[in-house]
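Attaching a single structure in structure tokens format; questions to follow.
A single protein chain has been removed from this complex, and every other one stays in its place.
This part shows subunit A:
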Amino acid sequence: MANGFLSVAGAAKTFGSATVLDGVDLAMSRGEFVSLLGPSGCGKTTLLRIVAGLMAPDQGKVALDGEDITRRPPHKRDVSVVFQSYALFPHLSVAENVAFGLKARGAPPAEIAPAVARFLDLVQMGAYADRSIKALSGGQQQRVAVARALVVGPKLLLLDEPFSALDRKLRETMQIDLKRLLRDVGTTAIFVTHDQDEALTMSDRIAVMYKGRIEQLDVPAEIYRKPATPFALGFVGLSTRLPGTVTQSADGIVVVDTAAGALRARGNFLPGSPVLIGVRPERIVLDHSHANRIEAPLADAAFQGARVQLHFHAPEGAQILVETPSLPAAAGPGTPLKMSWSVEDTLLYPAPEAA
């Protein structure tokens, strides 16, 4: 994959004494959909604003389609933004909002009306062309904002948490609609979100951001299966987490002594190193058929339709979480249960520094 369409190199930004972006690199190919996923304050919106040209980086470069655009003003970048608040023009009608970018670029008037109609139809807002913005619901405003951003044919579309103001049901429909629309139009897009489900559903690749850095940039399945850092493990999906100390290390396998017992994992650490063991909850089975075996008293069982989520009493600083298709018979709070998982499913990290 030629990762040359958008490239951000060493982008850094500080506000006063706070480092918001700490040397971020990001490369995207044409037509790709990348999510910036992270908690609030991780720098994802700052990165988005730097790419849009709404903010200048202290250091670093931004290049789009082979041109250095680091110092180019936003109106000359061909980068459209859908804002969290949509930022629709309240003094213009729906159709006038969508036409704004074309008019500003001096498009021939004869081309504007058909283009506006086409994009309003694409977002299923054709019937609302003459309405006032204030007469629209949140979901409708969001659709208009997407049409307004896409109608100018941007090289890159940036979406800043566009679904955060919508209720869950509507959000899920809109996610699927938007992804299909972007694929049809063939737009390259960066999507900022703090919602892991949204990122996993929509993205070709996800950049997990934390404290001004990209911790991991990979396809959703890899982000979930092999989180690169303890933060990625904790932020995306649920996990069992057991801190411990390496006691043996040979042939790429380490033995880790944890409060729940000795566990094996793939990795290379010096004996004595503090580490963190992680396991995805659905990789654990409730018997001792796999290599890493522990036993813990059940704390709570949460029925979730297709699966049951089991929470266990765990030592200080640890967390034991299992997802199974059904609750074992005769298991109640306090019942000790056996569980195991394979060495391949065991994730191993250097112990995170104490916060």
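Just so it is clear, a contact is a pair of C-beta atoms (placed from the backbone, for glycine too) under 8 Å apart; a residue touches a chain by one contact, two chains touch by 3 or more; residues count from 1.
Assume contacts and distances are computed from a predicted model.
For the chain that does not appear here, its UniProt entry gives the protein name "ABC transporter permease", which is one of "ABC transporter permease", "Transmembrane protein", "Cytochrome oxidase maturation protein Cbb3" or "Subtilisin family serine protease".
Contact with the undisplayed chain is limited, among A:Leu54, A:Leu200 or A:Leu286, to A:Leu54. Note that of A:Lys13, A:Arg148 or A:Arg241, the residue touching the chain absent from this view is A:Arg148.
Interface note for the absent chain: among A:Gly43, A:Pro57, A:Gly101 or A:Pro230, the touching residue is A:Gly101.
Mapped onto subunit A, contacts with the missing chain fall at residues 52-54, 73-81, 83, 85, 87-92, 100-101, 103-105, 132, 134, 148-149, 152, 158.
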